[in-house]
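Take a look at the following structure, please.
Missing here: one protein chain of the complex. Every other protein chain is in place.
Naming follows writing order (A and B), and every chain is counted from residue 1.
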Amino acid sequence: MIDLDRETLVKMIDHTELSAHSGEKKIANLCSEARSFGFYAVCINGFYTRYAREQLAGSGVLVCTVAGFPLGAGTTSAKACEAGEAVRNGAAEIDMVINVGALRDKKLDLVRADIRAVVEASRPALVKVILETCYLTDEEIVTGCHLSVEAGAKFVKTSTGFGAFGAFAAHVRLMRQTVGPEIGVKAAGGIRNFKDAWRLILAGASRLGLSASVGVVEGLSLLKFAPAAWLEEEIPCHICPSRFANLDKQPKAVYAYYKKKCLACPHVEKYNMFYE
Amino acid sequence: MNGWMGKIVKIDLSRRTQETIVVGDVIRRQYLGGRGLGVKLYSDLCSSATDPLAEDNALIFMTGPLTGTMMTSGRYQIVSRSPLTATICDSSSGGSFGAALKAAGLDGLIIRGRSAKPAYLSIHEGAVEVRDASAFWGLDTQQTQKAIRAETSSQTSVACIGPAGENQVLFAAVMNDKDRAAGRGGMGAIMGSKNLKAIAAGGSQPVAVSDPAGYKDLAARVDRIVDKNPVTGKSLQVLGTSVLVNIINAHGMFPTENFRRGVFNDAEGISGEKIAETLLQRQSACYKCPIGCGRTTRTRDKNGEGPEYETVWAFGAHLGISNLSAIAEANYACNELGVDTITMGGTIGCAMELSETGAWKESLRWGDAGKLRDWVTDTAYRRGIGAELALGSKRLAAKYGRPELAMQVKGMEIPAYDPRGAQGMALSYATSNRGGCHMRAYMIAPEILGHPVFLDRFSSAGKAELVALFQDVSALVDSAVLCRFLQFALGISTFTEMLRVVTGLDFSDEELMKIGRRTYTLERLFNNRAGFGRGDDTLPPRFFNEEFQTGSSRHRLVRLEGMLDDYYAVRGWDLNGVPSPQTLADLGL
Partner (left out) sequence: MAGTITVKFYGLMRLRMRTAALEIPSDDLTIMELLRLAEEKSGQSFLDELLDSDHGLLTGTIILVNGENIRSRQGLQTRVHAGDSVCLFSPAAGG
């Protein structure tokens, strides 16, 4: 039996709608659902910050806006400006994308300063840093976490949802181990049902970025009394990022990194039929 | 009182007496209503010595605390001992009769005795009047409903039997609100045995809700969840239940010609897609239901409701028939005459195999769509070949010396999913308290449809726990009373919330699970006392011995023994399937 109650779960959810093509009606719907279910926040693009704030007036649901999204490859001043404006429009949280290229280039001071600028510009709102794990090695994920904490961010986040892949328990676990208990870890991208969400929560996620929020919450209700077997993933490859490595979508070095991990994995003997 | 009306009427049709029953707080909390309370009351009033068609048998119509409030809450349950199976049995029907019963001031009815002349009950403002139904005896269910509404009010909801029930066909149905059926188990025969033609209910008594604001919020939320869910929000509306035809056929487990094969060559011709293209006029919905899975259809000359997946199978693949029109018209006939389509088709399929093997001299040929409607009609009137078909497949096959050709469990015909294609379903059929039923634990959901998680259908692992879990949750939903289709979108915690806002009682998820388990166990106790044990928790030999040669469920057999042992362990029953004293104590039984 799962000892997570509905109240706790809904307060872990940023109900998300970040598509380029979302119109006002979609955002209004998002806010209405967030109000009805009591989600923690809505996560949206900058254009709708003020509108969302109005829609959510009196509800207790926060507005979380993205900055430098989804690539993170803009200038620091652009990101900071975006963040500041969002906060003035009513955002209580800012999800910014780390400068992935600079991180991979090991330009650590630059990356840290980029985050700090957004943190400063966002006060009093809290900042989450999206690492975009699909473009990083484990070492880079750890570095990204350290830089984010040093720069004053309050959360590290796995993914934009627009990259090669989304949240994996393995990455969440690594991030949680790295940042310790005080900093938030947000899992986002590819979380389709309660089973996925629960796995990530067990791995250490304290916030979830979902578009399937309604289904996930109802899933708790459905699976609450489910036997343990239902919630286990029999085949480890199904929940391993290596299986989702994609040469078309990832830098060659990162792709190779994941594939190499596969071959060195203790499960490879038993499950090698799952490798491409 | 919130939720419940606080009044059940017990009526004796022989003595023409009535008594008001008030159920105590403790019992209400332990059984809720609907199936749970019905089973509890039945167990107290009758015993394993009770003959289902005798005067002293009790026939219970019961609603629950949620009836008349939330979406889909027009449903009701009928509980009694089945004349077909001799197990305890509950039969569920949709429409609005349940809500009408509460609007008329009652939570339920307990009917005993036998009326000297055909009678019907008229319920209004908490009072039950016994009226003469001689003028209606002989009418079909559609005519009966019309006639009674003309005599009472156009607002009343009528539950009635047709000629099949009057003739005590062992699988006669009770029909209400046009074509909604309490089909399985022969509850219609019990009504017939009591000379009770119909029950008409109506009124304007509101159901009191403890937390109106909370209720409103919850209803809005549930609305959204149900709407967003692709099954309840789209598939069931557009394609109805027969969308399953192609799905189950593609999985090689669409029982064809009395379960001899798993693939029907003309599945397309009888599928939900085909119905949508050809017969469908519009969808229909029960009381306050946004799902609207019902099909209002017409053939060239006739019209009516359905056919549903089970019926399309029972009169279709099961008999080798691919004429959708003929299937629909046989379905209409079942609705009009008041006959359970699954047992009807199930029995005809058995008869066809008996005929083919020469065990029975009658000639019923596979694929003979032309005779379908006649067989149904003859069965309702117990004439000619129908007199034999009216026995159901178990008695029929036994009579002609080939009991193994009846695809039944405990006397009830197995429905439209071959257990060789899903091990969990095999266990579900074997351990169902009312016999071959797919609704007790709908394992098709996880094993085929992938809801709420996807499981390997050929594996036995973990199936026992799940079957027990589903059986309990289903019993709970049947006691609330709500529609099972909500289970595709909502989980236990939502049902808990519903009960809390309506009744004001502080139910918990665990308590609700226990209510389900208690009901299921009480049913089991009755069956134990009636002589049912491990030996009856089984399937016909075909499923253990004969493999399909084609289709994606080929070369598979049911492996029941291990799962059954696990199941009994999970349930806290001994190896003979008898609940242990500890298990009973835990449930307050």
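Throughout what follows, a residue touches a chain if its C-beta (ideal position, glycine included) is under 8 Å from a C-beta of that chain, and two chains touch if they have at least 3 such contacts.
Fair warning: this is a prediction, and the values are worked out from it, not measured in the lab.
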Could you tell me which of B:Asn246, B:Ser355 or B:Thr583 touches the chain that is not displayed? B:Asn246
Among B:Lys234, B:Arg365, B:Arg529 or B:His555, the residue in touch with the chain that has been omitted: B:Lys234
Identified contact with the non-displayed chain, of A:Ser122, A:Asn193 or A:Gln250: A:Asn193
Among the options A:Ala212, A:Ala226 or A:Cys240, the absent chain makes contact with A:Ala212
So which bits of chain A touch the chain we can't see? 19, 161, 166, 189-193, 211-212, 215, 238, 243-244, 274, 276
In terms of residues, what is the contact footprint of the unshown chain on chain B? 230-231, 234-236, 238-244, 246-247, 250-252, 268, 272-273, 276, 308-310, 438-439, 442, 445, 448-454, 456, 484-485, 488, 551-552
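To be clear about the criterion, only the chains that are shown with their structure count from here on.
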Chain centres from averaged Cα atoms put chain A and chain B apart, in whole Å, by 46
Mind listing the chain B positions that touch chain A in their complex? 217, 220-221, 224-225, 228-229, 452-453, 455, 461-462, 465-466, 469, 473, 489-494, 509, 513
Touching chain B in the complex: which residues of chain A? 6, 33, 36-37, 193-195, 214-215, 218-227, 229-230
